[in-house]
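Structure first, then comments.
For this view, one protein chain was removed and the others were kept in their places.
For chain A:
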Amino acid sequence: MGAQLRVYKRRIRSVTATKKITKAMEMIAASRIVKAQRQVAASTPYATELTRAVTAVATGSTTKHPLTTEAEAPARAAILLITSDRGLAGGYSSNAIKAAEKLTERLRGEGKEVVTYVIGRKGVAYYGFRERKLADSWTGFTDSPTYADAKRAAAPLIEAVTQETAEGGVDELHIVFTEFVSMMTQNPVDDRMLPLSLDATKDEDGKGEILPLFDFEPSAEDVLDALLPRYVESRIYNALLQAAASEHAARRRAMKSATDNAGELIKTLSRLANAARQAEITQEISEIVGGASALADATAGSDK
């Protein structure tokens, strides 16, 4: 076998192996999207009921709670960014990071100091490489987040919000994650969790229904105190689940195009290998013919 042909054969083999891997990853991601979507659906009743309850307390009572009223001069804002633990998901993590950067810019422009919290190894690596400070980070669960993970991530955020701004607390709480719209579309979005904007909660309700006057047990303040941490946790949990579904969808798409590209590459390489083999054969034939005629010429010469 000629050197050229051998190189082509080797490259075809290696691309075929890569294609097998990307195809497997595509199929795994596809099966996980369904599971992640089901989890999002399962967590929805809790989230909607909780949002309803929070809206009810916030609108139905005249209570002033630090978590529902906007600070007069917000000085510090926290951002929770959700990225993935693993790569090979196309622009999934970088798009989320870009959205977070944009939000950071905007908040800085409004004169607020920004504290960043990150979930996912990719985001941690991004900030670590640029030697930028993270308030806290969590890794290892972005594939299939549980409620306990959301609780773990929410705890320091809730603590920071309840603290006085002068003592290192924050006035606002934003979350950046990738919203799962459909199999083909996932958008990085930023959302303000706290202080509650009541218009936003009404929009989520869809209709802005008129809520009845509730009797609070034990009191509106206590209910709100207990509700808001749960609200933050459930929002983070929902964001984590959506981000997980988006991650799998992004990975499936990235791996699908990788598989397609590998197939294309194999086709091109086989064409080149065929041409090389043909060239080799042609060359061999012409060598044989040339050699034979040279021999014939030599014999004819000696006969003379």
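By our rule, a residue touches a chain if its C-beta (ideal position, glycine included) is under 8 Å from a C-beta of that chain, and two chains touch if they have at least 3 such contacts; residues count from 1.
The definition used in the following text is that contacts and distances are computed from a predicted model.
Enquirer: Can you work out the missing subunit's protein name as recorded in UniProt? Choose among "Paraquat-inducible protein B", "Amino acid/amide ABC transporter membrane protein 1, HAAT family", "Cytochrome aa3 subunit 2" or "ATP synthase epsilon chain".
Expert: Hidden chain identified via UniProt as "ATP synthase epsilon chain".
Enquirer: Touching the left-out chain: which of A:I97, A:L227 or A:L269?
Expert: The single option touching the absent chain is A:L227.
Enquirer: Hey, which of A:S14, A:S31, A:T69 or A:T146 is the one touching the hidden chain?
Expert: A:T146
Enquirer: For the chain left out of this view, which of A:A36, A:A56, A:I97 or A:A276 touches it?
Expert: Answering carefully, the residue with contact to the hidden chain is A:A56.
Enquirer: Spell out the interface residues on chain A facing the chain that's missing from view.
Expert: Against the missing chain, chain A presents residues 39, 42-43, 45-46, 49-50, 52-53, 56-57, 146-147, 151, 211-218, 222-223, 226-227, 230, 233-234, 237.
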